[in-house]
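To start, the structure itself, in structure tokens.
The other protein chains are all here in position, but one chain of the complex has been omitted.
The first chain written gets the first letter, and so on, giving A, B and C; residue counts start at 1 in each chain.
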Amino acid sequence: MSIDTAPKQSWWNRIAHPGQFVRWTQPLLWPLTAITVALFLVGLWFALFNSPQDYQMGDTVRIMYVHVPNAWLSQFVYGTMAVSALGTLVWRHPMADVSMKAAAPLGALFTALALFTGALWGRPTWGTFWEWDGRMTSTLVLLFIYLGIIALWRAFDDQLRAARIVAVFTLVGAINIPIIKFSVDWWSTLHQPASVFRADGPRMPPSILTPLMVMFAAFTFLFVVLQLKAMHTEIKRRRIATLQRRVAQGQPA
Amino acid sequence: MTGRQVFPPLTLRAEGLSCGRGGMALSQDLVFSVPSGQCLLLRGANGAGKSTLLLTLARIIRPLSGSFGIDGADEDMPLIHYCGHRNAIKPRLSVCENLDFWRTMNGANGVSSQAALARVGLGHLGDLDAGFLSAGQTRRLALARLLVSLRPLWLLDEPTAALDVDGHALVGQLIDTHLAMGGMVVAATHDPISLSKAEQVQTLQLGAVS
Amino acid sequence: MIDLGPHAAFIVWAYLGVLLAIFGLIGWILYDGRRTARKLAALEAQRPAR
Partner (left out) sequence: MNAFVRMLTHELRLALRGGGDVLTLVLFFVIVGAIVPFAIGPDQALLARIAPGIVWIAAFLAMLLGLERLFRPDYEDGSLILLRHAALPFSLTVAAKIAAHWLVSALPLIIASPILAMLLAMDGEAFWRSILSLLLGTPALAAFGAVGAAVTVSIRRGGLIAPILIAPLSIPVLIFGVGAITGQQAQAAMLFLAALSLMALALAPFAAALAISSAED
């Protein structure tokens, strides 16, 4: 019945050690930043200058280039958090705790931006900033879940103990998000006819698709860079907590 | 309490065990082996990690490194009685109700509730609400919980806390009986535990981490 | 800037909002990183690493 906690030396475990993780990913930061900036420049140039108006919405389609990537990222970031939560609970991977904690604020911001740009897009097309349609409402609920998780992280004083508990809640949230999405869609169709304008449109000509894809990539790379940087800071913060405890313990003992 | 052997021969073994809280090692590279019929006393100043070690052995806290286990035990049989500082007694329930609850929850293979209460000196207080018990009496009720369900390994954190003089003697007798039945005890305490056979006792000094 | 049509304001506000938020986020992350690094360095200096 004895449990073996000697670390196995596979690749997976080597980046488990905070110092190793920083050493491996530190050099990646600058090239990734360069790629992100390049992608943004190309994307913006395409989006603002080089893409046609939409036959139906005219120029407001340009907001989609900023709205859709954010909406997609809000789900993608929660996905990475759910995977990290599994990493924390199943494999007890220290970097999983750190990545889960670092991703939460980013996810929250991208979700908020998705709502912000969605509202600005809704105004000209539907006539109101806020429309209780299925997609926007479930994004709002997703934002509440993100803020709940951030509040949960901050409520714990011992971050090492907090990781597994927040991981459990993140997974419970991950299971419930599709259910929430389904129930909100069902609810919104029940209360008013399907919104006149379908967000992603029947088909997208390549001239609109390419800027969208580029902006997609730009935002995703932006998330990766910020996530890595936030993880490095979180590792330092944990190191500080350990040192402070050691100093505190150093005095009385 | 008959002296017959109740538990199979077991040994609590630990190698290079270091445990702590929040990533801070309080005690490191502990090696000990407690065979059946033996008692391990944990000595050390406050904050030396006695309670943390007990909670680690009780599988409540994960060890930082090293491993420990009970050899010779089958997996599913519950093996551990943990008796911490807090007595887990509900003041609004009567003494008997409290004990009966734990007897059912932990498996009623020990003595009857009434016999256990008598053994710890609370025989006459069965129907009293536990809220009216004094600290020492509540501690005795917590000790009675160890008697109503038979488990080989006892993890006692300051068992003699709040107990009077004959309370200390009671703890010694309970441990004696348990060891005679082939059980094992790991006790963190500052007071001397008087056992009948001195050779049954091992002592582990927990000091500051180097 | 090309003609953004009747709803130009919304488009500009959308891009401006996203840009501001992103730069705010980047700024905060860099600031937080530097602040934590400085605090860590101070702690490490004050206490010789074992």
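What we mean here is this: contacts are C-beta pairs under 8 Å (C-beta built on N, C-alpha and C of every residue); 3 or more make two chains touch, one makes a residue touch a chain.
Keep in mind the model is a prediction, meaning the values are calculated, not measured.
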Checklist entry - Of the chains that are displayed, which are in contact with the missing one across the whole complex? => result A, B
Checklist entry - Any idea which of A:I15, A:L29, A:V42 or A:L89 touches the chain not displayed? => result A:L89
Checklist outcome for this item: Filtering A:I15, A:I180 or A:A241 for touch with the omitted chain leaves A:I180
Checklist entry - Per the definition of touch given earlier, which of B:M105, B:A135 or B:A169 contacts the omitted chain? => result B:M105
Checklist outcome for this item: Across B:L10, B:A25 or B:L55, the one contacting the chain not displayed is B:L55
Checklist entry - For subunit B, which residues lie in contact with the unshown chain of the complex? => result 55, 58, 60-62, 78, 80-82, 84-90, 92-93, 97, 101-102, 104-107, 145, 149
Next on the checklist: Using the document's contact rule, name the residues of subunit A that touch the chain not shown here.
Outcome noted: 89, 141, 144-145, 147-148, 151-152, 155-156, 161, 164-169, 171-173, 175-176, 179-180, 182-184, 186-187, 190
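As a convention for this text, only the chains that are shown with their structure count from here on.
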Checklist entry - subunit A to subunit B: how many Å between their CA centres? => result 47
Next on the checklist: Using mean CA coordinates as chain centres, what's the gap between subunit B and subunit C in Å?
Outcome noted: 54
Checklist outcome for this item: Residues of subunit A that touch at least two other chains are 246
Checklist entry - Where on subunit C is subunit A touching in the complex? => result 1-2, 4-8, 10-11, 13-15, 17-18, 21-22, 25-26, 29-30, 32-33, 36-37, 39-40, 43-44, 47
Checklist entry - Once bound in the complex, which stretches of subunit A touch subunit C? => result 44, 48-49, 53, 58-60, 62-63, 66-67, 70, 106, 109, 112-113, 116-117, 120-121, 123-124, 222, 226, 229-230, 232-233, 236-237, 239-240, 243-244, 246-247, 250
Checklist outcome for this item: As the complex stands, subunit A meets subunit B at residues 1-6, 158, 160-161, 238, 241-242, 245-246, 249, 252-253
